[in-house]
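One protein chain is absent from this view; the other protein chains keep their places.
By letter and in written order, the chains are A, B, C and D; residue numbering begins at 1 in each of them.
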Amino acid sequence: SKAQQLSKGNSKPLRIAVAANFTPVLKILLKDFSKNTGIKTQVISGASGAMFLQIKHGAPYDVFLSADSRRPKELEQADYILKNSRKTYARGQLALYSSSHSMHASEPLSLDLLSSPPARFAIANPDIAPYGKAAKEVLTHLGLWKNYQSRLIKGINIGQTFAQIRSKGVTLGIVSNSQLVLNNLPGVIIPNNYHQPIKQQLVIIRASKNKAAAKKLSQFLLSAKSQATIVSYGYAQTNKAKS
Amino acid sequence: MINSDLQALITTLEMAALTTVILLIIGTPLAWYLAKMTSRFKVIIEAVVALPLVLPPTVLGFYLLIAFSPEHLPGQLWQQTTGQQLAFSFSAIVIGSVLYSLPFVVQPLQKAFEQLGDSLLEAGALLGAGPIDRFFSIVLPLTKASFITAASLGFAHTVGEFGVILMIGGNIPGETRVLSIALFDHVEAFDYARAHLLAISLLIGSMVLLAAIYWLNLPKRPQDKARMEQKESLTYE
Amino acid sequence: MINSDLQALITTLEMAALTTVILLIIGTPLAWYLAKMTSRFKVIIEAVVALPLVLPPTVLGFYLLIAFSPEHLPGQLWQQTTGQQLAFSFSAIVIGSVLYSLPFVVQPLQKAFEQLGDSLLEAGALLGAGPIDRFFSIVLPLTKASFITAASLGFAHTVGEFGVILMIGGNIPGETRVLSIALFDHVEAFDYARAHLLAISLLIGSMVLLAAIYWLNLPKRPQDKARMEQKESLTYE
Amino acid sequence: MSSTLHNHAALSEVSIDSPSQLDIKINVNYRQFTLTIQLPIPLKGITGIFGHSASGKSTLLRAIAGLEQTLEGEITLADKKLVDTKQGLYLKPEQRQVGLVFQNSRLFDHLSVLANLEYAVKRCKNNKLSLDEIIKLTELTALLDHRVTELSGGQQQRAALARAILAEPKLLLLDEPLSALDQHSKAQLLKMMLTIQKKLNLPMLYVSHSLDELQQVCDTLIVMSKGKVIDSGNIHQVIHRLNSYGDADIMHQQTSLSLPIKQFDNGHGLTTLALNAKQDIFLLANEDFEQQTLLRCFILASDISISLTEASDSSIVNHICGTIKQISHQRNNVLVTVHCNSQDFFVMISAFSLQKLSLTIKQQVYLQFKAGAVRTFIH
Partner (left out) sequence: MSSTLHNHAALSEVSIDSPSQLDIKINVNYRQFTLTIQLPIPLKGITGIFGHSASGKSTLLRAIAGLEQTLEGEITLADKKLVDTKQGLYLKPEQRQVGLVFQNSRLFDHLSVLANLEYAVKRCKNNKLSLDEIIKLTELTALLDHRVTELSGGQQQRAALARAILAEPKLLLLDEPLSALDQHSKAQLLKMMLTIQKKLNLPMLYVSHSLDELQQVCDTLIVMSKGKVIDSGNIHQVIHRLNSYGDADIMHQQTSLSLPIKQFDNGHGLTTLALNAKQDIFLLANEDFEQQTLLRCFILASDISISLTEASDSSIVNHICGTIKQISHQRNNVLVTVHCNSQDFFVMISAFSLQKLSLTIKQQVYLQFKAGAVRTFIH
């Protein structure tokens, strides 16, 4: 019957709902995954919050790669996921990014810049986006939150924050390091101890008819090779310890 | 990859075309009714029809998602009738688009009907034309321009729709993944080159389509044109 | 917290009101020009005006943001003229909303002007009324209903706008944080209770507002009503 | 044609209690105007409606057509109830088979002239009329592909008339359909209406301000004033009663006649009409008379003069002997009614002449009028 399931899985691709910030990296990883396992996949990229809601209302996804750990937890508590399928597949790494700072500027970009607050500063919305929450923690850690609070441009998610800086509407802000790596842009990595870890967790949906393939994907992503790839794209090292 | 955009294009066109047809079928009698009714309930119905305008699409999508899920009555009924889940299906995004774009079809039609006046309808009735006949032989040709406006507003708004469809459609390729979402994905995925390309194609395609529609709506006979030019010089400074 | 929603409401109303006023000021002559012109460029201008409908708001927002940033000409000019940065300012979301809602104002007005016909304008001209005078004394009263439609579509669409404003506004409380964004934030932050509350207030508020607008637009004199009821019974089945 | 006229004249006399009639018992209330009509109208030939502006003529037609929803009462068309508000019956206009030519022509702007006519033809059930023929009769041939907004006022009225006729209704209502036309076109179209009336046996109600027009085509005349019918009946009788209202402002006083043609041409270009067994009336022959046996004509009261003896050396050809029945003073005029066998003649003379000739009741006099004073407007 496992074979049957597999063959079924082959006819219907594995649907992976993924937080937009991880989509590019996932797509790179999936090339290997499909080559190795022959499992076809379908990537559905979006906002974690929306996907969370959709899963709660019957969205036909098999695996959900969230940008945070809170939503996977809630899904677990509400019994929407396969037991014990919640895993941390990546840890977010923050970076300070300035779109006005030339790569060849004499003075290198540094966190010292933060001590003199600019008129506008972009972060993701701390109330709804995990990267935003972490960015707020960084500013708090540096004792700058009060200063910055009124200057913030809050993006709906880290993707929008990056777009806002890149378009030069605002020139400075905290983004995800992977965005800079993927786009080959300079930035300053923010030490991980300035904020709570940004655990990006995945879950396998209980209603999935493709659980075997989903499990395979989970294993694949957590494998050392994949984790190394993930880190190479600007995510933080995962502690061997589980979430 | 380009293939996936093509698929999104096809889904978009199917959805927008179907939505526009449904909108015209539902919207026309509704607009007629609103144009001709005078009871005080009129304002309430008008306000209800206009509501989708006021709610942010994602929020509307949120409520529609709840309604369409198998746990709630509309979704349940749908599942019982069709055997299929409503949420995350092509039907769902069509229904969502219809609700969302309804005011864009109803309001221009309603105003056109209100401005039409009675005298020609009376003349038609006295030549033996019943209400349906009058609608097709008098109302429709005289308000053709407003029908084209209504249809193109409805179509374009559906093509550009994003929040509602994303929420209730779930971005499933080949089924509910439409162009606007694909475009958004490209932006989100920092794939600006493709985003620009798609946006420009969308722009040019829509412009050609809209221009074709409006062109169809231009007067055709030369003397019409002459008269219209006359008009212009009198009425426009 | 409730305070912040109130602030968002005020920002929203300010933005929507200002946007509507600007839309009417820009949209009316544009619609008039489109209604009366017959050159082949007409279709192109019509298509350009209709474009905001087709682009997903976030994508439109992205391009606007690029344009508004101090690095590019429009943003630069703005900064030179006003001394203020355009992106992420109240002005930016007003400009964005104007562009985004333009077709909703222009199209109903254009159709109304087209349907109006010349004979009464000719009569007005021969009584000595110049073009501006004719506009206010004849065109405006005869197309009042379409102006109300245009204004309420424009206003409502601006209130409900989300994607563009979020992108170019940046969710700054008291400046660019509007109700639709606040509502979205509540949903995303799992604060469903507040989301529902806000959505319901928004719904009721808008309904009351829309109903009030449409009610203002109802005929007032009793005999008008009598005539309209007559109309109805003839023309509606 | 002659037989039509004959039939009508004959039938209209007896049609009051014939079953084929339009029975109206209605009330229409406006703010400052009330229409109250209780009237059976014979469905024979053409019935004229005459009255001052704002007397309610258009309102009456609209009520019959089904366009006045505020009315109360009953309307029965040839035994078919159109309205009975007590019983909640209200037939829609399109179910009444009643045609109406509006005071303003109401052509469809979006259609060409031809398409306007075809609109009616397509919805017509019997199609007894030929489209081409009506187009020719209304002289619309050259205008068929014009937009209706390009038509002159008179052309619009002709197109509206053609369209209404082509619908071949059971009853045709005409609200001043010829007001924008010149004398010549008017006469042409009235002739056409008579022909079609006969061909389809299509009763018509004809509103006009011109008594001349009505006299020439109507069998029955209804006179309205302030929302009420103040007189109705055989056209000649009603016109003669109108003479005595003394209101020269609304009409020219006249003697209105339908007489048999005795001889088409007496050899001198005059047609002879038989007034009675002994007396004839002469008028200028017109080739159109040839096909007729009965002629409708009128003689203005101001065109007749009274003479005590029969003059012989004058160009006046008609000399009729009669006795004075009535003399009524109207300002400086005197309306003298002269009885010649069974026919009354109305003569308007100056008070001066009355005095000069010292006319008295029962006196025998000679009426003189020229052949040209016997007027027919259409033939």
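Rule of thumb we're sticking to: a contact is a pair of C-beta atoms (placed from the backbone, for glycine too) under 8 Å apart; a residue touches a chain by one contact, two chains touch by 3 or more.
This is a predicted model, so every value here is computed, not measured.
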item	value
Residue among D:I306, D:I320 or D:C340 touching the omitted chain	D:I306
Option touching the unshown chain, where D:T70, D:T85, D:Q103 or D:Q363 are the choices	D:Q103
Residues of chain C in contact with the chain not shown	119-120, 122-131, 133-134, 137-138, 141-142, 223-224, 227
Sites on chain D contacted by the missing partner chain, in the whole complex	30-32, 51-54, 58-59, 103-104, 142-143, 146, 150, 152-155, 175-176, 179-185, 187, 209, 247, 249-251, 266, 268-270, 282, 284-286, 301-303, 305-309, 311, 313-317, 331-333, 347-357, 368, 370-373
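To be clear about the criterion, only the chains that are shown with their structure count from here on.
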item	value
Centroid spacing, where centroids are CA-atom means, of chain B and chain D in whole angstrom	56
Whole-Å gap between the CA centroids of chain A and chain C	37
Centroid distance [mean C-alpha coordinates] between chain D and chain C, Å	59
Residues of chain B whose C-beta touches two or more other chains	58, 62, 122, 125, 131, 134, 187
Of all residues in chain D, the ones touching two or more other chains	67, 92-93
